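Okay, handing you the structure first.
Every protein chain but one is kept in place in this view of the complex.
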Amino acid sequence: MVYGIGLAKGMSVTLKTLIGPAFTVQYPDRRVGVIGAARAYGMSTPGLIFKRPIKAIRAVLGFERVEVRPTQAARFRGNEFTWYEDRCTGCASCAKYCPLGIIKIVTLPGGTNVQEGESYAIDTFDIDTGRCMFCALCVEACPYDALHMGSSFERSNYQRMSLVLSKDDLIAQPKHPSTWFRPQMEDQDYSPFGETLDDIKKAGRHEMPSVEDLTQRWVEDRRTDVKDDSDEKAED
Amino acid sequence: MPLKTEPITINVGPQHPSTHGVFRMRVTFDGEEVVDVEPIFGYLHRGSEKLAESRTYTQVVTLTDRMDYVSSMTNNLSYILSVEQLAGIEPAPRGVWLRMIAAELQRIASHLVAAGFFFQDLGALGTPLILTMREREQILELFERLCGARITASYMRPGGVFMDAPEDFWPALNRFLDDMPAHVDQFEELVSGNEIVQARCDGVAVVDSQTLIDASVTGPMLRASGVDWDLRHRQPYEYYDRVTFNRPLATASDNYARFIVRIHEIRESLGIIRQCIEQIEPGPVRPETVPALIRPPVGDSYVGTECPKGELGFYLVSDGGVAPYRCKVRAPSFINLTLLREMLIGDKLADMFVTFGSIDINMGEVDR
Partner (left out) sequence: MPSPFDSILYKYVYCTLSSTGDAECVGNGLFGGGLLPGGLEWLAFLLTAVIMVAAIINGVLGGVLLMIWGERRLLGRFQGRTGPNRWGPFGLLTPVADAVKTMFKEDVVPTVSDRFVFTLAPILMLFPALLIYAVIPFGAGTWMADINVALLFIIAIGGANVLAILAASLGSGNRYAMFSAMRAVAMLISYEIPLVISLIGVLMLSGSLSLVDIVDAQTIPFFIVQPLGFFVFLIASMAELNRTPFDVAEAESEIVAGYMTDYSSMKFGLFFLAEFAATIATSGVITAVFLGGWHGFDPIPSQFWFVAKMVAVLTVIVWIRASWPRLRIDQIMNFAWKALFELTLINLVVSGVLLLIWPSPSTTELWYMAGINWVVFLVSVYIFGRVLGPKHDPVRSGNFQDVTLSNSDAPALPAGGRD
């Protein structure tokens, strides 16, 4: 049959996807059956049925749900900012560099370091995340590594006003700085999702890694790959 | 006695499921056949070119992300090349290779969007679309590893890229390169032999190559009519002269040809990425001599690059300040759209949207 083979091929592809697994990531929670529930609670399936029978019945009927965290990269630019107030000098480079001009900084005379000149005490530091496009140019601009992008994205609110992060909000919220433009954090094997980074000294300062550093790191990784390839070729 | 008929004008409005973005057409029909088309756009105009005049050169990168929002890395690349030519900056080699990898990944993502939505317009109700979006999801996760954002990347800076790729990027990229060819084959198998697709697309909206050249159309639309014109090959920029790739050419120049050329280009891009991975060397991704705030000397520059939709170029005029004096974007979607009327007249209502989808335009780029 000339007219029809292509159509049948199309139908066979959909049949294969029917039988195969679904690739949906069900967020924030997904329904689990008995085996999935057992795995989620760390028990074996018969263990779940005997020790927690109600949960097993709920799982069979389709009522049991398990929370799902989406996978995120360490560099993810989330909908929040992490600000270390001890490091911020009020230089307002971030405010100058923002393309949208949403950072508002008001400083007062600080009263310290009178010999070298007045330092700034920060009175207002507002970031309007309602208008922010999270381009992280402000993070790039900060010379003291005081401002970082955050990693959280579940920050919906009922009012537009509460999207403006004031200085107290920034100080009070948990600090999960993303590693965007902070390669020193990637060196430390820091994951912004597991831990908060309240200690500013651990946050480090960004310095461009040196060429020797990069060469050493990259060439070493590459060497193991090359070794595997050459082993396979030697076997042939 | 002949039946008296009257043509009818309908407004395919800015809100429509099939116009890729906010695009309006006033179409005059005689029955089902299109007699006249008047495209009306500008619904997404955000004044990007004017805004660029009051932003520094680095801040304009964030504006370029949002022009063709489906392929932001290639927009970044085109703009940055223009800035480098204007300011006389020599980019760092590792930055150039990373830029090429990002641009080719973005080309694959953009072609996947074009292919998926082409079938959505044909009426396939989402199955091919879901398959292509699944693949694009992997590319967007790679971008998230690389630069923190999935769609609006702002990854490139004059002289190279912003930050080196993290160490878990390369294994993920290799996994992607291993998985992708099978999925492209699966997608092509789903749709290529399908007789309904053939019957709908074969010989519809054929444009001959001379018309295309006269209208300055570039990109897959031109290559689907047999003209071997690809800027990566004819006017190589970056290190495209150090990689070898083929250009898929079709001669039919109908809807299906434009679509199938893009599928083959996805395969070619996969090859280019593999060659980039082999040739990339460690080093800084941006030369240390590039200042954070660039003041290029007085002059102008234009670099045309091959973005997934055609030739994209930024014409930058500098007056010595920190912001461009004028930033004019040669948007391929806008130029390709000028042929819409010629392509649609004579076809049926059902073909209108398929043709529109096969040109593969993005309203963010048309309107800027």
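When the chains are written out, they are named A and B in that same order, and each has its own residue count from 1.
Here is the rule we go by: a residue touches a chain if its C-beta (ideal position, glycine included) is under 8 Å from a C-beta of that chain, and two chains touch if they have at least 3 such contacts.
Please read all numbers here as calculations on a predicted model, not as lab measurements.
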Contacting the left-out chain in the complete assembly, out of B:Arg157, B:Arg247, B:Arg286 or B:Lys309: B:Arg247
Per the touch definition above, residue among B:Asn174, B:Ser192 or B:Gln275 touching the missing chain: B:Ser192
Which residue of B:Asp228, B:Glu288, B:Asp319 or B:Glu342 touches the chain not shown here: B:Asp228
Residues of chain B (touch criterion as defined above) contacting the omitted chain: 8, 10, 16-18, 32, 119-127, 130-131, 134, 190, 192, 194-200, 202-203, 206, 209-210, 213, 226-229, 234, 244-252, 254, 256-257, 260-261, 264, 268, 348-353
Residue ranges of chain A at the interface with the undisplayed chain: 1-4, 7, 10-11, 13-15, 17-18, 20, 22-24, 26, 31, 61-63
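Here is the rule we go by: only the chains that are shown with their structure count from here on.
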Touching residues on chain A, where the partner in the complex is chain B: 3-7, 9-10, 13-14, 17, 23, 71-77, 97, 99, 133-137, 140-141, 149, 178-181, 183, 186, 208-209, 211, 214-215, 217-219, 221
Interfacial residue positions of chain B with respect to chain A in the complex: 55, 58-59, 62-63, 127, 131, 134, 141, 144-149, 152, 154, 162-164, 166-167, 170, 186, 189-198, 282-284, 288, 292
